[in-house]
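One structure follows; several queries about it will come next.
One chain of protein is taken out of this complex; the other chains stay put.
Coming up: chain A.
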Amino acid sequence: MYFLTGWPRRLLCPLKSEEEPFHIQPSSQRFYFALVSETQISIWFSRPSVLIVSYIESVKAAAQFGFYQKAEWKPDDSMIAVATAKGYILLFDVLGGGDDKYLYEPVYPKGSPRVKVTPGYKEEQCAPALSLEMKKPVDLEAPITSLQSLQENLLVCTADGYLHVLHWDGQGSNGRKAVCLTTIPFSLDLQSARAGPALDLEGAYICCMEYCVTLDGFAVVLSDGRLGFITPLSNTIIADQLQGVWAADVSDGTCVAVNNKYRLMAFGCASGSVLVYMIDTTTGSMQLSHKLELTPKHYPDIYNKTGAVKVICWSPDCSVAMVTWECGGLSLWSVFGAHLICTLGEDFAHRSDGTKKEPLRISSMSWGAEGYHLWVLPSNQGRRRKEEHSMEEDSPPHPFLRAGILQFHFIKSALTVNPCTSNQEHVLLHGEDRLYLTCGDPTQIHSTSDAHPRTHLHPHDGSPLHQPAHPDSSLSQGLSTLLGHKHWHVVQIHSTYLESNWPIRFAAIDTAGQCMAVAGRRGFAHYSLFTRKWKLFGNITQEQNMTVTGGLAWWNDFVVVACYNFTDQQEQLRLYQRSSNLDNAFASVTKLHADTLLLNVFRDMIILFRADCSICLYSIEKRNEGLGQSASVELLQEVSMSRYIPHPALVVSVTLTSVRTETGITLKAPQQACTAESIMLNLAGQLIMLQRDRSGPQVREKETPVINKKLLPFSPPVVLAQCVENVWTTCRSNKKKRHLLEALWLSCGEAGMKVWLPLFPRDHRKPHSFLSRRIMLPFHINIYPLAVLFEDALVLGATNETVLYDGLQGSSEPLEALFPYCTVERTSQIYLHHILRQLLVRNLGEQALMLAQSCASLPYFPHVMELMVHVVLEEEATSREPIPDPLLPTKTEYALWNYLFAAVGNPKDLFEECLMAQDLDTAASYLIILQNMEVPAVSRQHATLLFNTALEKGKWDLCRHMIRFLKAIGSGEMDTPPPTPSTQEPSSTGAFEFFRNRSISLSQSADSISMGKFNLQKTFSMPTGSSPKGAECAENMYIDMMLWRHARHLLEQVRLRDLGCFSAQLGFELIGWLCRERNRVARVDDFVSALKKLHEDFLWPFPVIPVGSLSSPLKNGRCRPVLSTQLLESQSADSLLNSDMDTAPPLAVPINHTWTDSLGQRSKDTDTASSAHSNQNSPQTYDAFLSLVTNKVEEYSIGSATDLTETSSMVDGDWMMVDENSSTLSLSQAELEHISMELANKGPHKSQVQLRYLLHVFMEPGCLEWCVVIGLILRDTNVIKQVISFLDNPEVPAETVQSIRKGLLAVDTWASSDSLGYNPF
């Protein structure tokens, strides 16, 4: 496939002229380009792209002949015919300037190191010298509309309705023949009666014509816009030997281009669309194959304003067509209509500031050699006209300009010319001078996924810690990074090889993706990613004496080439070993008897397609010969295909496969699956399969393994598919993924992809007799497929992307400003859901299940299931609107689900199974299905189940989705819903009403699907109904109830940490809820166990008794001096306990900063606290308090020193208050000081922040018991004091006071017995 890269290159004619060329015509090999302007014909060379010669007509001749219009090359490049406006054909001889005469040869100063002496240097660096000489003109006496070169003849159409046949070498009118269009009989097909000359052709003439070799006829566009095809019935063009067919119902044709390889005729129309026709081989009629049209979806503002199609150009390898319109622009299409590029949209049409650009108008274009370049002649008429309008006085009417040519650069898939098997497993693109390959191999990543139980080393002490392995997550990560990054591995082709053998014609990569080979005009070269080195022929003569004809491929360590040997003048099959020097001495050479057109490798077999339309199979064997290895090649079989192939050039690809029509049952021995069973031949887009003929009775006997057994003959061909661009099969086999590996994958242009899937009988059942053994399933993908990863169920592709560089001020009209910079990016797509769906549509649920099971281990499998559900729902949602009776498809879909689940099991059961297995994501997928099949009550019930489990597991994303889901589900439709399918009978009429009453909005999922790119991000779309308000409220209430229940549950189990997460993640309003629950669940029954649980949950260390605490150093001492030592102690304790703190910056600066700060804050805080004490618990005061805590949190994060000081410094003042208020609790100052010391023993910083946060959450609604517990664990005396102070408040129920007292006593008892660290408290 073709992709545009970089910017176009602009060539500039070295001559200044008033005229500007408007027609470009390539020579047959595309090494020369003839450019035509009104009175000039110029010849440019392809590489280097320089002007060779320019012929400027004299004034007298110009007046006589009229302006030049078109040019055509003689096939051997020795002549050019130019058509002029007054009906003359001017024949020019193109004369070489003598042997070895070259232009622009650089002459380096003497002694320059750049003086090269290599042979062929001039050929590489210089253009050949040519000159043009006009021969006698031929006067055809009518304006010339079309020129077409045949082998020895030149076919000219004139506006008087004649077809002239001129002999290239015929002097004057000697070799002239003319046929009048009206004498040609036209009909709709060749079978219908030979009606006489069509009467309505009076006055009509051929305005555009192209000859198609493989159809042996001319595609013509008539002046009245009709399209036709004219076949000569004999070898020569004689009036009464011509027969024409019409294309039905077209009358706006403008131009035509034929595709010789695929036998297609692309007609441009005034409407802007391109109609691609083929010839029906049986009737001879023209049949519309497909259309190339811009879609309103992608090109909303231009699709119907392009004007008529101006030029269509098929690429040299016939795999793509370039189209341009009157309004300009370039658009590229694959042979069967997949749209690749269009320059009428996006960055091509808009500047980065959003303003619109004038599209590039094109007067003529031509592909360069091998399709790496597109030579484009821009027409500046629009610009000139504008200039004339705007500043007529400034610019002279005919300025002398240097004409420009644009060269657009392309890179193309190696498959387009060399569709060998290994090229199908990797994305390999080649540009003019480089190769692009995808780096990284997904299968490699898969192979490393066999994770065994691992032992983790603790990063700090190196002790093994057992942690659950997450092979899945790392795997999917690996795959997603692989697929997510758009990086290409770019390999520049060795310049020495490239310069002497440009252009590269073939490229191949080996199955491992490590070795590449390229072949240009002569010889070949190969490269290894491992050594990063190219290998070229050591002997340049050997290189120049061979040319690769039929392509090249890798077989293990060998490069297999089909080539022509110039010395021996014969076609050869050669194998070169990669590791040895590239030299014929190390090659194994096999003589071939006819020219090779295609080459492919299947396991240890080579398959060749030859120009005599026969297929040859060779076996390859590796041999050890002394030091090196060599390969020996032996002819196995020769199959003549000439009966089936009308022209050898029509064969696009030939492959050996193990694919065959009968699978499973006839497969006696499993190893047989690997043998080469069939030949797949792409004949002009028609995929033909030839199977081995197993019908003969003598064949059966030969099934005993005989080494030299005779190979079975092939049966007559069977057509599998039409419009095939590429075919993928693999020679690998995997019993677990037989569906994927034994399938045949096809890309069919605009029709998307097709898979020829094998159907396997279930082991324990008899095969259904009605099942065919393979099924062809079409599916759409949004990328152009370049490789199929069989095991991974992935398609890899590439797309063009653009980058704008137009913000630059610089030269007057830089190309960077006119065109975006084009890059090619990798894309990939999963397709499994399409196939599963297609199987379901065809009542093959069982096969779908088997396929799904084989892929269930893929990392994105849940995503596939989800996509599938979305696709189904989307179809339901979209199909309802336009179709008056839309219920049938809905019914079938619905029935399919029933069918699938009848086979798989009840979805409810599956759902529950998933829940049991904790596979919540899959359960969620099932839920959507359930929701479509069940009464709302049932699905709600299940949703609730899932929601609760998700809550319990802390799957917050899923929880959020479930909340949305539950809200949506309640948007009450209470119609009669269908029953759960419990039998195999998919008969549920209730489904109609059910779906009708459901409005499903899938905007979100539809987007994600239409994006189509591989996206592991979950999209979870919900049915959102337009629901009555009341129902919504009820639904919200229901959800709230569940949330409350969960919160209660968490609090009852003392899971404060989970509660915190739950509230934070789901935005659960904790404080309000606690207000209500203050005297219910938000109580603490068992202080000790609550304390223990908190220690455990927050990884909070149990307090230890500091060494110094026994002697109570603070009791009578001064605060300050002691504190400074304390600070050191706590710091060191911290760093030991909590290594996180190591990363903190030096303490010095922040301490100074917060010291005074926090002191001020602290005093304020005591104010607010005391005011809170006297007043009610007003929210305002608590707000202030909260801000303090944040402040405090910061202090903690810096170091414990500050806290410590603060607490100590205020002990005296506060203590009295506490003492007064609560005589029941007696705490000595010394003990408090101990507590403050023990702050050094606190747990992780994060836990502390969280506990502080919780403390305030509990404080605000007045859940004092919890405050005490948290205060205890934090060992924050302030908290305790504060709580105690609140206990006086009349609002506080007496039982709370009691409970706290009881609880504290219990803690005290516990502390003195079990946790001595708490004892000082």
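Definition applied: a contact is a pair of C-beta atoms (placed from the backbone, for glycine too) under 8 Å apart; a residue touches a chain by one contact, two chains touch by 3 or more; residues count from 1.
Just so we're on the same page, contacts and distances are computed from a predicted model.
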Query: Which of the following names does UniProt give to the chain that is not shown: "Chromatin accessibility complex protein 1", "Vacuolar protein sorting-associated protein 26B", "small monomeric GTPase" or "Arrestin C-terminal-like domain-containing protein"?
result: "Arrestin C-terminal-like domain-containing protein"
- line: Where A:529, A:776, A:938 or A:1042 are the choices, the one touching the absent chain is A:529
Field: Given A:937, A:1037, A:1064 or A:1099, the one touching the chain that is not displayed
entry: A:1064
- prompt: Where the complex has a chain not shown, which of A:53, A:201, A:294 or A:855 is the residue touching it?
  reply: A:53
Task: Just name the one of A:490, A:1041 or A:1099 that touches the chain not displayed here.
output: A:490
Message: Need a quick check: the contact residues on chain A for the chain that isn't drawn.
response: 6-7, 9-19, 39-40, 47-62, 97, 101-109, 112, 114, 125, 127, 129-132, 134, 400, 402, 404, 433-434, 439-440, 448, 452-457, 459, 462, 464, 474, 481-482, 485, 487, 489-490, 492, 495, 499, 529-530, 532, 805, 808, 810-811, 814-816, 821, 1057, 1060-1061, 1063-1065, 1143-1145, 1150, 1190, 1194, 1197, 1246, 1249-1250, 1252-1253
